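Here it is, the structure in full.
A single protein chain has been omitted; all remaining protein chains appear in their positions.
Moving on, here comes chain A:
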Amino acid sequence: MTAAAAMVRVEGLCKRFSVPRREAGLRAALRALVRREYRVVEAVRDLEFSLAPGERVGFLGPNGAGKTTTLKMLAGLIVPSAGRVEVAGFTPSDRRPEFLRRVSLVMGQKRQLSWDLPAIDNFEFNRVVYEIDPVHYKRRLEELTALLDVGEVMRRPVRQLSLGERMKCELVAALLHGPQVLFLDEPTIGLDVSMQLGIREFIRRYNAEHGATVILTSHYMEDVAALCPRILVIDGGRLRFDGSIEALRRQIRPLRRVSVRAAALPDDPTAMGRVVLREGGRLVLDVAPERVPEVVGALVALPEAQDLAVHDAPLEEVMRALFGREEAADLGGAIGHAR
């Protein structure tokens, strides 16, 4: 991707926070009143990546990894300590109105809608703030409310909406002005499964129809797996992986998981692969990819074999393995080459 074609370009991005610290107890608290100690936390260290227009990208990482801080620097809310960020051709921290009209941020744990008013009043307010002309406003509102099925919901006070209904209205409010870049910070947090699916489907459809670049952080791996062809793994403020989920799986957990139920199991299944579970008539193995056809053939031949399945390792397991690895820092070598 050429620099000119990139919608988001990040070079050597760093963010350091000065955080007060003290020991436990009253004495330490009183001492901190007079003389407070600070410690510098490097929340983001030397990030480099670029995103093409229309890409859907997921930021993955454990709590405190620097995902949200990065997202907020891209949105222009936090000023970087060092490095360079460019989004839609603008430096986000300048917070120029022309830039702010091109981006939107939805946070699952914070709301922009006024609690006491129906969402429709909030939408009208956004129409004024973003200077959307009435014809476009009407068209977009109709489109978004139809896609998210909130035609009636938006007329009830926000405080009376369920979490899922509120999140749908938050999405409408965030998209009315047609942002080119959409930042989503845990948009499905706390939602039930069917609502999560609905929101995911909407985001995918919105991206496909409008070509907006979507950057997502989520603790629900299913969100990221379903929505983002590309993931950036951030840990300890550093970019540890940039590529597809498949590439990450191949790199971290290359073995495939094969499970079967049978009337009698082989006496020594370790010859086929690593035994994950052997319980009653059920056997679960981790098998090297090149040996899968051979192992499947052997398992099918077992007496009364049924429920034979071959899976990739679950993403949660991949992430657990990734963040638990001592040698994880070595993954840096894969950055940018693992699609």
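Quick note on the criterion: a contact is a pair of C-beta atoms (placed from the backbone, for glycine too) under 8 Å apart; a residue touches a chain by one contact, two chains touch by 3 or more; residues count from 1.
Note that contacts and distances are computed from a predicted model.
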Item checked: Candidate names "ABC-2 type transport system permease protein", "ABC-type quaternary amine transporter", "Signal recognition particle receptor subunit beta, a GTPase" or "Cytochrome ubiquinol oxidase subunit I"; UniProt protein name, chain not shown -> "ABC-2 type transport system permease protein"
Check: Quick one: which of A:Ala212, A:Leu255 or A:Leu285 touches the chain that's been left out?
Finding: A:Ala212
Margin query: With the missing chain put back, one of A:Arg9, A:Arg56, A:His177 or A:Arg230 would touch it. Which one?
Written below: A:His177
Note to self: Please identify which residue in A:Glu131, A:Asp192, A:Glu246 or A:Glu294 touches the non-displayed chain.
What the structure shows: A:Glu131
Next item on the list: Looking beyond the chains shown, say which of A:Leu47, A:Val85, A:Leu100 or A:Leu191 touches the absent one.
Entry: A:Leu100
Notebook entry, point to check: Hey, which chain A residues sit against the chain that's not shown?
Noted result: 7, 17, 53-54, 68, 72, 75-79, 93, 95, 97-98, 100-105, 107-112, 114, 116-117, 121-122, 124-125, 128-133, 135-137, 140, 157, 177-180, 185-186, 209-213
